[in-house]
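Removed: one protein chain of the complex. Kept in place: all other protein chains.
Per-chain residue numbering starts at 1, and chain names A, B, C, D and E are given in the order in which the chains are listed.
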Amino acid sequence: MSMKKNYVVETIRKAQMMDMLEKGKRLDGRALDEPRKLTIETGIIQKANGSARVSLGNSQVIAGVKIATGVPFPDTPDKGLLVVNAEILPLASPYAEPGPPSEEAIELARVVDRGIRESEMVDLTKLCLVEGKSVVTTFVDCNIMNVDGNLFDATSYAVVAALRTSKMKKYKVEGDKAVSTDEVVPVPIERTPISVTMARLGGAVIVDPDAEEEAMMDMRITITTDDDGNICASQKGEASTISPELVLKAADTSIQVGRAIRSQMVEATR
Amino acid sequence: MSMKKNYVVETIRKAQMMDMLEKGKRLDGRALDEPRKLTIETGIIQKANGSARVSLGNSQVIAGVKIATGVPFPDTPDKGLLVVNAEILPLASPYAEPGPPSEEAIELARVVDRGIRESEMVDLTKLCLVEGKSVVTTFVDCNIMNVDGNLFDATSYAVVAALRTSKMKKYKVEGDKAVSTDEVVPVPIERTPISVTMARLGGAVIVDPDAEEEAMMDMRITITTDDDGNICASQKGEASTISPELVLKAADTSIQVGRAIRSQMVEATR
Amino acid sequence: MSMKKNYVVETIRKAQMMDMLEKGKRLDGRALDEPRKLTIETGIIQKANGSARVSLGNSQVIAGVKIATGVPFPDTPDKGLLVVNAEILPLASPYAEPGPPSEEAIELARVVDRGIRESEMVDLTKLCLVEGKSVVTTFVDCNIMNVDGNLFDATSYAVVAALRTSKMKKYKVEGDKAVSTDEVVPVPIERTPISVTMARLGGAVIVDPDAEEEAMMDMRITITTDDDGNICASQKGEASTISPELVLKAADTSIQVGRAIRSQMVEATR
Amino acid sequence: METEKKLMDEDGNRLDGRKWNQLRPIRLEVGVVKNADGSAHIEWGKNKITAAVYGPKEVHPKHQVLPDRALLRSRYHMAPFSVDERKNPAPSRREIEISKVIREALEPAVVVEDYPRTAIEVWVEVLQSDGGSRVAGITAASLALADAGINMRDLVVGCSCGLLGEHVVADLDDTEDKEGNGDMPVAIMPTKGLVTLLQVDGIYTRENFQKAFELAIEKGKEVYAMQREALTKRFFSSDLTSGPIEEEAA
Amino acid sequence: METEKKLMDEDGNRLDGRKWNQLRPIRLEVGVVKNADGSAHIEWGKNKITAAVYGPKEVHPKHQVLPDRALLRSRYHMAPFSVDERKNPAPSRREIEISKVIREALEPAVVVEDYPRTAIEVWVEVLQSDGGSRVAGITAASLALADAGINMRDLVVGCSCGLLGEHVVADLDDTEDKEGNGDMPVAIMPTKGLVTLLQVDGIYTRENFQKAFELAIEKGKEVYAMQREALTKRFFSSDLTSGPIEEEAA
Partner (left out) sequence: METEKKLMDEDGNRLDGRKWNQLRPIRLEVGVVKNADGSAHIEWGKNKITAAVYGPKEVHPKHQVLPDRALLRSRYHMAPFSVDERKNPAPSRREIEISKVIREALEPAVVVEDYPRTAIEVWVEVLQSDGGSRVAGITAASLALADAGINMRDLVVGCSCGLLGEHVVADLDDTEDKEGNGDMPVAIMPTKGLVTLLQVDGIYTRENFQKAFELAIEKGKEVYAMQREALTKRFFSSDLTSGPIEEEAA
């Protein structure tokens, strides 16, 4: 069962929220296009190649990167592998349960994965060691530690921060084999994709909905943009419609809001 | 839960059916030993090495063959692999459910598999490339598209038709390795096994029961015969008994009914 | 659901049991520190490398050993593998159910495994064939055939008896490969660990509880000792406390009771 | 750009000869699964997809009952033989995600409040897969819902547009999806002009994003005309054939 | 035929010295699992199989309750150490199918209508596997049902016959099953003369089919005599031993 559906907002609070939204305000005082406070800590898991703990308001995610060597997919023999997984831990919410990943967690991981992959953040061709035989595999596992809405962005930021600060062994090729050296190098980062999620409540469109707002939203859209203001991934969510005009407006909002977040991200992960 | 058990036949219809059976007739006008109309289309899935859509009355099955190379089983190092799977799709019946294969679907796949395998329809020794190391693997997956009784025969016919029209790459052996060439050859077909399923309702034994008849049958027996009238597989079904005399009579019926179906099969898959 | 929790003891029988325990006696006439009758049969499964059927009172376990070659774990390249599994068969108890191993069965297998492994009963370094590449793998599978309490000890004895009587092929190393010879040798046994399980009921501590006693126990402790009276494994069980004094007393009991059982084990498996 | 050259020649012709804004051939048939309450089959390029609807029906397990509306269930599933390498029949993470977005794309068009406490099941089976299988599946599924007589606000129809190099093109096939530079599946409720599914892959300038998105909507409306025709054929044809679309060679 | 020569010599002797129509040694014991309501152990050739019955008992989950009769459950399971290569303990497709046919072979003999709304569970554990393990399992399971005091119309007993080359032979062992030319497990209700299980593998002429089938019935009746003896021993013996059959060497 989706966590959104389980979250209960009291009637009086709902009325209050809708009232304020009509006036362009939100319950916590934010402007409609204002994301919550973002905190980025990196290097928190020493056993990982890279890691980050990101708090977006009260939503908190820890991402850890593990790098090893593996075999490439047959249809991309010259590319390393990048795999993003997410688990919504039972400790993160009264509505989360232990067990295999829910439909919700799978969508979360795949949307975050696409944002990273499609932006070409990591140059996967540089992770090829011996074409068709040996490549660098990069697992990014995300532990959702506290659920308070907009896991898409919080998780995406954690992955970006963890990857930007990841270190891996340098490999050299001997004949047909890749051998690790003692030298340590960063993961080849090319871009910094930033995901921005918007929600519609009644007539208003807000950036970075918290759990209370998500419980009342009727539409969600996540748009990821890159350093040049290109759009590299999007996912519309919820059983609802969106007008074409709103999609284009959301793209503009994402580009604009993403810019400030990208600056903070780059600053925090230099 | 078995689909047969879920199928509900109205009382009045039951009485009518039993009445007619006593007179040697069936509700749809068929003779007791008359199978429903069989339609065989092949080559319907271009991405498969072979495929067929078979309708037996309103039961419909699509079989697709995928051929690749693999490693033989240790106890049959000189034989290729042939694996038959079946899924009773949830779209095929109000009583089918998504999820891992039911006991019913597993029995279906295994009975069909045995009919193909035991008749030596495909010469598996010709699918050995390098003994103990490399063989041709032949997966036949069956999608049950509509359930209206006697899935055993409908599925078996789909598999036979798909295999009879399958094409595979020719392989040549270079040292210890099998390498595919550009030449395309048929799968080595030796025989054409035909499965005939009979059901007992009250005192009558009928060929090719439809769903309504299956819901009322107390015994089912499937017998597969080959081109020479040999019996190569059989499976009695349902929690019920069968007399030895009836088994022998069923064998004769299967040989006889199978002959006409085999002609149609050979004609449709030349 | 744990089998212990499902086992129902009648009120009058409970009162009787507690009465007798206060007098230092048990319902079946045993002394508090007296295990039930132990029967050990070996070589009962000819297809296994070693096997044993052990009855401890009415608890019955069959263990079978299967030996093959495999690849060592990366962190122990010079050691063979020893894996203990246990299944509480549905035929063994009205409270056991078919399906993947329960939490209870997993704990059972792991506690037995640790008793064997930590005592260094089998010299795993002698099971290394080619360091880092090829080792002997030893699977010990335990079928619980009848549940009447203290599966820990009954299963452990079955594993010890099966391993002590196991035979394996001798391997010789040719270049980088291990090749089996026709010669048959015993598994390299170094010690004979004996597990002794105690339970607390009210104020009394008893050795080898049967199912009725387990249903009423509030604490369980299993201690495994080796031939020299060393303690090599222990597991406290049940949601309950144990005083430090009782732990030490239980260690002494285990050493003492284990000695007699070890003699019987060695005798039965020569 | 090298990729671009391969996938589109100097005259703007694509590998299969289509122009940048041209759809692949589409064939639709309604009422192909006998047992289903509603069904449809679509062939779109090399996609061959059958969708069937059962419901409104009782909800099992009961705790999933929604007191005020129907529970919409969906499954997008690929046959093992539908792709180049045999696919394991167990649902992949991709299939699980697509099942979810398909459900969310269809539900706005279904008057779920007309069927409280019931389940409506939408099963989409990909028999052969080509680029754009999820929008093709949605297109067939909404026909199946209509065929089942479920009250609908509109049909739902989809089209996927994308990038070959920097060129926006309509309706990517498999090769263009894999070797091209972006894929954007869009589903719409065509008479309402509203979007119910949007996913984006690739790197689009703001301009190309808008161009591809608007092209997807425009082409979706083209497919909608075929949907209506297929429905009409279903309900006004006296000669209902039993199987899906007949093969030329059969 | 080469295979034939190896598995049977010119005098019609099989590898283990048996004649074409001779059974392997069979030993049966009833009442071997203390906790079970009924149980039996069979050793047939190298097969070692224990069957136990629990019930009639409450049905869980409740929606599986049958209002007019008992729900019969069965599981055929092979111990990991029962075969030459260690078997994964999770049930294989083969075990799932055999569980089903065993249930269908036993149910006709059980008066299920005497136990409405209950479950009767039949657990068959193969400790060591040889040719004919399913018929051996059925033979033991029907004894376990009788031992549990379940009302029965008849016992069920099985035997498997088959082909070595063109020769029909009784009761194939493992080697004959794997290297021979056909296997035909048959289970019967012996006093009724009715068949409850029939499976056929191999290529049989019509004549050989009949010969093998009739031989299986005949040999099944031979095993039935042993079943009756084992039951008698159980109910009239005052010296019930606790474990299964003792090993010679033990």
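The rule is short, and it goes like this: a contact is a pair of C-beta atoms (placed from the backbone, for glycine too) under 8 Å apart; a residue touches a chain by one contact, two chains touch by 3 or more.
Quick caveat: nothing in here was measured; it's all calculated off a predicted structure.
Within the entire complex, contacts from the absent chain reach the displayed chains A, C. From the options A:M17, A:I62 or A:V247, the residue with contact to the chain not on display is A:I62. Summary of contacts with the chain left out: across A:P94, A:G132, A:P186 or A:G202, the touching residue is A:P94. For the chain missing from the display, the contacting residue among A:D141, A:E213 or A:D226 is A:D141, taking the whole complex into account. Checked against the full complex, the candidates C:L27, C:A68, C:I189 or C:A251 give a single residue touching the omitted chain, namely C:A251.
Although one chain is hidden here, its contacts on subunit A can still be listed: residues 39, 41-48, 51, 53, 55, 58, 60, 62, 64-66, 68, 85, 87, 89-94, 98, 100, 139, 141, 143, 145-148.
What subunit C contributes to its contact with the hidden chain is residues 74-75, 103, 106-107, 109-110, 114, 118-120, 221, 223, 226, 229-244, 247-248, 251-252, 255.
The rule is simple: only the chains that are shown with their structure count from here on.
Fewest steps needed to get from subunit C to subunit E, stepping only to touching chains, is 1.
The minimal number of chain-to-chain contact steps leading from subunit A to subunit D is 1. Copies subunit B and subunit C of the same sequence differ by a rotation of 120 degrees once their CA atoms are superposed, given in steps of 5.
Centroid distances from subunit E, each centroid being the mean of CA atoms, peak for A. Computed from the mean C-alpha positions, the centre of subunit C lies at a distance of 58 Å from the centre of subunit D. Separation between the centroids of subunit A and subunit B, computed from CA atoms only, is 48 Å. Across the assembly, subunit D contributes residues 85 that each touch 2 or more other chains. Residue numbers of subunit B whose C-beta contacts span two or more other chains: none are found. Taken as a graph of touching chains, this assembly is arranged as a line, each chain contacting the next along an open chain of partners. In this structure, the chains touch in the following pairs: A-D, B-D, B-E, C-E.
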